[in-house]
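Only a single protein chain was left out; the remaining protein chains are all shown in position.
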Amino acid sequence: NSDAAALSSNTVRVVLGQEPPTLEACESNLTSTGVVVRSNVTEPLIERNPKTGELEPKLATEWKATSDTEWTLKLREGVKFQDGTPFNAEAAAFTIDRAVNSKLGCNVEGYVFGDADLKVKAVDASTLTVTTPEPDPILPLRLSFLEVVPTSTSTTAKVREPIGTGPYKIEQWDSGQKITLSTWDGYWGDKPAYAKAEYQWRSESSVRAAMVTSGEADVAMGLSPDDNIGDLGVDYPNNETVALRLDANAAPLNDIRVRQAVNYAIDKEGIVNSLYQGKHKVAAQLVPEGVVGHNSALTGWPFDLDKAKSLVAEAKADGVDTSKQISLVVRSAQFPKITELGQVLQEQLGQAGLNVKLKMLETSQHLTYQVRPFPKDEGAVALMTQHGNQAGDAAFTVDQYMLSTGAQSYFGTPEFDAMIKKADAASGDERKKDFEEIFAYQNDKVVQFAHISHQTGIIGKAKSVNYTPNSSSGDELRVAEMTPAS
Amino acid sequence: MLIYLRKRIVSSALPLVVVIVGVFALARMTGNPASLYLPLNATQQMRDDFTARNGLDQPLLVQMADYFGGVFRLDFGQSLRTGQDAAAMALRAFPATLQLAATTMVLAVLLALVVGCWAALKPNGIADRISSFVSMAAASIPDFWLAIVGIWVFAITLGWLPTSGVSGASAWVLPIATLLLRPFGVLVQIVRGSMVSALSEPYIKLARSRGAGELRVVTHHALRNAAAPALTVAGDLTVGLVNGAVVVETIFGWPGIGKLMIDSILQRDFAVLQAAVLLTAVAIFALNILIDMGYALLDARVRPVTVKA
Amino acid sequence: MPEPLLAIDGLTKTFHVAKSASGNTRLKALDGISLTVGRGETLGLVGESGCGKSTLARTLMMLETPDKGTVTFEGTNPFGLRGKELLNWRRRVQMVFQDPFASLNARMNAGDIIAEPWATHRSLYPTSKEREARVRELLHMVGLRPSDARKSPQEFSGGQRQRIGIARALALNPDVIILDEPVSALDLSVQAQVLNLLNELQKELGVSYIFISHDLTVVRHVADRVAVMYLGRIIETGATDEVFDHPRHPYTAALMSASPKLDVSGTQRDRIVLRGELPSPLDPPSGCRFRTRCWKAQDICAEVSPEPQVLAAPDGTRHLAECHFPLDSIKGLTGVTAAVASAS
Amino acid sequence: MKTAAEQAPVKRSRAAEAPAASSEAKAHDVVLQVRDLAVDIRTHRGTVRAVNSVGFEARAGETLALLGESGCGKSMTAKALAGIMDPVCDLADGQIVLNGTDLAALSAKERLKFAGPGLGIVFQDALTALNPVYTVGTQLGEAFRIHRGLNARQARAEAIDLMKRVGIPEPESRVNSYPHQFSGGMRQRILIAMAVALNPRLLIADEPTTALDVTVQAQIMQLLRTLREEGQMAVILITHDLAVVAEEADSVAVMYAGNVVESGPVSEVFADPRHPYTKGLLESVPVHLERGAQLKSIPGSPPELHDIPAGCVYQSRCPLVQDICRAERPALRPVTSPVNDADAGTATANVPSGGPSRPARTAACHFSEEITNA
Partner (left out) sequence: MQSSLTEPPAAEQLPADSRQPREHTKESKQDGKLGLFRLLLKDRFATASALILVVVGLTALIGPALMGDLATKQNLLFANKAPFTVAHGWEYFLGSDSLGRSMLARLVVASRTTLSVAVPAVAVALVIGSLWGVWAGYHRGWRENVSMRIADVIMSFPSLLLAVVVLYVFSPSAANIVLILALTRIPIYLRTARAESAELQSRTFVDAARTFGAKPSAIIVRHVIPVVLPTLLTLATLEFCYVMLAESSLSFLGIGIQPPDVSWGLMVSQGRQYLQTAWWLSIFPGVAIVVTTIAANVLAAWLRIATDPAQRWRLALPRKRLIARIPVKETQP
C-alpha cells in the first residue's frame, strides 16, 4: 500500500454516511452537502465560531445594524472566486437574492429565513445593506448560513458543483464513488496543509470505522459507540439533543400529570451509561450548552418510577383514560442505537403503567408525524425527535418546537407564545435570559418534552491526521483545520 | 430466430408498460415528498410551491400521461434529490450492478457445475453429503452478515482486501464472494439433481458402451442435458441480483442500481425510481429472452424453428 | 346393410406445426377418412408408423377436433353433443391407449385408476360399496387379483398394466372400445391372455372394437374387417381374410410380405422390401401418396389421386382399394415378389 | 493386453476393411463365451439375483437369439456383457470371454477399451438412447475420437461413412441433424451404426425393432444381416418376437426368471422344444387359428425376483411339475435331438472355444426327454 501511503501524505480521505445529493451552495445546510462545501469550497460572509458561539468575520469584515430593520456589512477586499472573478458587494447581494428571494426553493431559505424576503443593496464594491421586513436581531447569524457564489451562477437552476472563494475547489466528482477537492492557488487566506481532500461514502457505520482502522480513510464521520474503533475514535459534542415530544391533544397525554409521569419514568442515567457508554449527557432541555439561551440551572427530571406510577394513578382517578394507547413514533436508523432506545423507552413507560406501542417508521413516514400538519386520529403520540441547533441560538429551537403554531410543536399556551415572541425580538443578555426562562417554563408548566440526552458524536480519525472536531464538525468539516501528523 | 426475437420483444412491451404504470402509481401512494425536500419549518406556501413545481398536484392520470409523453421524447424527468437527469443517473449506476451480477453469476455457475457434478457422481456418497450440506448452509446465510464478517476478517484482521469501494480488482473480491454464496448454494442443488437424473438416462449408458470414460461422460454427455434447469434457476437468480443486490451495494458502497433504487424509494425520488425500474425491467426482459435462446443453444429440440406451434 | 354403429365420413385433421423444409406448416394427419364399424364387429386398422392411426383414434374420442368430415354414432354426431348427452356418449365409447406406461397415473393405485371414470359418471355405481364390488369384478374379468387393486402401476408388468387400462375402459360398460396397439408392448404369453380376454368380452357383451396394431398376425386373428392406412388415408379395406390373402394395393402387399413368419424350415422367404422412408406427412407426394415407394408407379400416379375402387372379392365381401393399378387378386404374393425382383 | 481392433491402423478405408475382418474371424469361430453369469440387484427388499448361471456362446457370422418373457433378465444380461449395468446392479459371478479375454475380470477402466472395438450394443428405445442435444454426427463420431484419436473433422467424415453404410440417404446433410429430426426407423439405424462403428467382433441388439412397424423392422433386420455378413460379427439378438427369431437367428437361448432354460439351433428348438416354457411360448402364437378362437397361453405369471422358489424356476406354471422339480433345480444339460443326434453326445452346457461348429442343444428340465413324447 505504498501508493496509498504516498497519496495520504498530501491527501486527506474522508468517509461520509451518504453521498451528497448536490454541492449546491444554497443547500449547504443539508448535512451531507454542507460537510463538503461549507468553508472548504465556498465561504459565508460571517462565520460562527463553534467553540465560542461568537460570530467572526469571513468575507465580511464588519457588520452593524444601521436601523431597526437594516444591517450594513463591510466586505473583504481582494478576494477572488475560483473562476477568477472578483468577490464584491454585487456578488454578496446576488448570493442573498438567489438563496432567499428567488424561486429556486433553496433549502437554506426555509431553514434560516422562513418566508421573509430580504432587500439587499450593494452600496459600493465593498459595502452591502440588508433590510428585513421586521426587526431581526440575529440577521448576522442567519447570514452565516449563506455561502457566497459569483454572479455567474445560474438563478434558474441549482448548480451541482458551485464555484466559491474557499481554499479548495472541486476537482472531480465521480458520481457514486468519490468527490475530490484540491487546493486553489488564488485563495485569499492561508494555504491549507492538505493539497487534496477526497470524500467517499458508506452507509454502514461499521464499514466507515473499518476503513479508518484498515487505513483506507483518514476521517470517518458519524460512528456508533459499538463500532469498536478503539483509540481512533474521537468524541465531540454534536449539538444534537434527543427527546420525546408529547402530544397533549389526546388522552392520556392531554393530562400534564401523565406527561410528568413520562419524564419520571425514563431512566436517563441508565440509558446514557448503558446504551451510550456514558458518552452522552442527560438532557434537561432541548439545546445543549453553547447555544444562546441554554439554561444551565435546569437539572431535569430525576428517574423516579414510584412517582411516575402515582402520577398516572392520580390522573386515572381523575378520569383520564390512562389505558389508552400511546404511539411511540421512532424513525429507524436516525442515530446510533435508536431501536434499542425505542425499546427501552417502551419498556420503561410501560412500567409506569402506560400503554405504549412502538412504531418504527422510515424517514418520510416519520416526517408526517414530525411536522405540521400532524396526522389526525392517531391518538396520543410520543414522537422521538433528534434536534440539532446548528445556528447556536435558541430562537431556532423555540420558534419551531414551542410556539403553539410552531412547525414541530403540538401545542403551547398564549402566555408561553408571548414569552417566545418577546425573546425573539430581544438581543444581548436579555435575549439570553428570556430563553433560559422559556426552557424552565416548558419544564414546569408545559411539559411538551421529555428530554433524554445531549448526544456526543464520534468521528474516526487516523493517527496520521491532526484534527480536533467541534460541535459543528458534523455539518461543516473544515479541511483547512486538518494537518498531517508528522 | 429473428422473427422469434421480434415476437418476444413485442410481447414484452406491454408488461413493461404495466411495470412502469405500477411503479408510477405505487410510488405516488407513498406520499408527497415535499416534507423530505423542504426544511422542517417550511410553510404551507412553500409546500404548495414544491408540489406544483413538480407537478404532483395534478390528477394521477394526467401525471402519468405527462410522464409517458416524456418517455417517448426520451425525457425521463429530473431527480428531485440531485437535480440530475433521471435516466442518466440510472444509466450510470446500472453498469456497476451488471458487472457485479455478471461476474458473480459466471463464477457461481462454474463453481456450482464443478461441485454439483462432483456430488452427482456418487449420489448419497460422502462428496454428495458434504457438498449438499455446504451448499445449503451457503444458501441460507444472510448476505449482510457475511459481508460484515468478511470485512472484519479479510480487511481488518488480515488486511488482505480493501473493506469496500470500487477501486481496483481486489475491491471486487468481497462483494462478489458475498453475492456468490446464495446462487452457488442453490445452483449446486439444482445441478446435482439434474445431473443425477441425466446420468441415469439411457444415452449415458450408450456413451459408456462406446468406451467413454467417466470424465467424458460427465462433461460431454450429461452436462449439457442437465444444464437447462440450472439455466432457468440461474436466470431467476440473476434477476434477483440485477434487481436486488441492494444490501451488498449498500454495505460496500457499490454505486449500483439497487442502491440507487432503494435510495430513490426512501427519498421519494420518483423520476429516478421510474427510470431505474424501467431500465432493470428492460434488462430483465432481455435476460429472459437470452435465457430462452440459451435453451435453444443447449438443446436443438426447443429451437423455435422446430417446435410445434 | 344394417345401420352401422359408428360411421366416419371424410374425416380430415390438420396439425399446425413449425415450418418444414418446404415451408409448409400444415400437417394433414388424416385426409378424408371414411370407415364404418358395425355392432359387435372388430375393425382392424394397420399401417406404417406415423400414418395417422392414433390420430384417428384420438379424433374419434374427441381429443382432437377434426377440420372436416362427420362422425355418426347411432345416428347422432357426438361433436354436437353437450352436457348430459355428451357424458352419455363418453360412457359408451372408450379407448385403451397405446402406451400402458404413460396412460396410467403412477401416483394412483390400480383400484383408483379403474374407479376413476365413476367420479364423473356418478350415477353408474352410486355407492362406494357398489363401486368396490365392480372394481373387483373388473379386475377379475381382466385376470387380475382383487388384492391387486392396492398396487400402484409400477408394481405391474407391462402386460398387467395394459389389462388395467382395459379394465378402466370397461368400467363404463361401453359399446365401442378403441384399442390403440393394445398388445404391442406385451410378450407372447401375455399377449395371448389379453387377446383371449378381448375375445370373450366381445362374445359376452357384444362390444365393437377398433383394433389398431402393427402386428399383422394379431390383426388377422382378431379382426373381422381390416383397413390399411398410408399417410393419412385409408388405402384399402375389406374382410380380413380377403385383404390378407388377396391384397390389392401394392402397399398392403408389401406390408404383408414384410411381416415375419414363424416358419422354422429355415428357408429364406422372398419379400418385398420397400425402397426409401415414409415420406414426410408435411410434404406428401402429389397424386398417389404411395407412388414414391411403389414399384408399379407410372406417370399418372404423380398426377391424379386415385379414387377408392370397389373390387371384386371372391367371397363376395366388399373390398375397396385406392390404386390406379391394383394388383391382380389371383396372382397373390408370388407374382409380386417376382415383379420386385425384376424391378430392383 | 491389446485387442485386434486397437492394433489396427488408425485409418482404414471401408473397402479394405471388410476382407480383413473376414480373414481375421473365420465363420463359426466362437467370439463370445459366457459362463455362469450371475447378476445381483440391490433393492429395498434386499439383494436379489436377476440373472443366474447364464451360459451361452456366440459365433462369428451367426446370430444368437435370446428369447424370454418380459422381465426374465435378457436386457440385464446384455448390459452385463457390455459392462453398463445400473449402479444398483453387480456382476456377482461368471466369465465373459470375448476373443480370449475375460471381461468380467477387468476393472471398469480397462473395460472401456473394449467398449466399441470389442463389442457394440443397440438399445430398444432409439429416442432415449440418443442424446437429444448433440447432432447425430457428433455422436456417431465419438467412438472414433475416443478410440482412434481422430479430430472433429475426421470423425465427421467417418460418421458420414457410417451413415452411408446403414443406408441413410443424404448423409452429408443429415449428419448435422439432431435425433428428434429423424424417424424412429432412422434413429434405430443410427444406433446400429454407432454400435458397429469400430467393427466390433460382437454386436448386441436388445429389441432393436419392437417400437417399429413391420416394414421398417424388415429393413432393420436386413441391415443387421448385411453387417453381420460383411464383418463376420457375432450378433446377439434379444427379442420376444418368435417370428423374428425364426427368420433371423441361427441359434437361440430361451431364458426364464434369470436362467437359461433351453438353447440350441433355432430350427431344432422351435421344431422340437425340450422345455415346457419354450413349448408354451410357441403355442401362444396366434397363427393358423380360427378367428376369435381361444389362444393358448401359459397360465400364471413368473415368480417375483425376491421370491424365486428353490428347485425349478418354472415349477409354478409347469404342467409337468413333480416333486423333484420343487426340490432340485435342474441344470442346463445336453439333450438328444432327433435332428442332430450325432453331436448330442459330446455337447456340454458350455462348449469350450474351438468346439464343434454346430451349437449344442441343451435344456434345463428334469423331464426334457419326456416333452417330445408328450
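For clarity, chains are labelled A, B, C and D in written order, and residue numbers in each chain start from 1.
The rule is short, and it goes like this: a contact is a pair of C-beta atoms (placed from the backbone, for glycine too) under 8 Å apart; a residue touches a chain by one contact, two chains touch by 3 or more.
All of these numbers come straight from a predicted model, not from anything done at the bench.
The chain that is not drawn here is touched, among residues B:Arg47, B:Arg81, B:Arg182 or B:His221, by B:Arg182.
Touch with the chain omitted from the figure is made, among C:Leu172, C:Val222 or C:Cys294, by C:Leu172. The omitted chain makes contact with chain B at the following residues, 11-12, 14-15, 18-19, 22-23, 26-27, 29-31, 123, 129, 132-133, 136-137, 139-145, 148-149, 152, 182, 186, 189, 236, 239, 243-244, 246-247, 250, 261-262, 265-266, 273, 276-277, 280-281, 284-285, 288.
Where chain C meets the chain that is not shown, the touching residues are 58, 61-63, 86-87, 90-91, 93-95, 97-99, 102-108, 116-117, 119-121, 128, 132, 136, 145-150, 152, 154, 165, 168, 172. In the full complex, the hidden chain is touched by chain A at residues 205-206, 224, 226-228, 267, 270-271, 273-275, 332-333, 336-337, 339-340, 342-344, 346-347, 358-362, 364-365.
Heads up, the rule we're going with is that only the chains that are shown with their structure count from here on.
When the partners of chain A are compared with those of chain B, no chain appears in both lists.
Legend note: the chain whose CA centroid lies nearest the centroid of all displayed protein CA atoms is B.
More contacting C-beta pairs link the chains of C-D than the other of the two pairs B-D and C-D.
One finds 90 Å separating the Cα centroids of chain A and chain C.
Between the CA-based centres of chain A and chain D the separation comes to 91 Å, rounded to the whole angstrom. Separating the centre of chain C from that of chain D, both taken as means of CA atoms, is a distance of 32 Å.
In chain B, the residues that reach two or more other chains under the touch definition are 306. Listed in rising order, the residues of chain D touching chain C in the complex are 69-71, 169, 183-186, 210, 212-219, 221-222, 240-244, 246-247, 266-267, 270-271, 280-281, 284-287, 289, 291-292, 294-298, 301.
Considering their complex, residues 30-31, 33, 35-43, 45-46, 49-50, 53, 81-84, 89, 92-93, 96, 148, 151-152, 155-156, 159, 162-167, 250-253, 255, 266-268 of chain B touch chain A. Listing the residues of chain D that touch chain B in their complex gives 79, 82-84, 86, 109, 112-117, 120-121, 123, 125, 128-135, 142-143, 146-147, 178, 180-181, 191, 194-195, 197.
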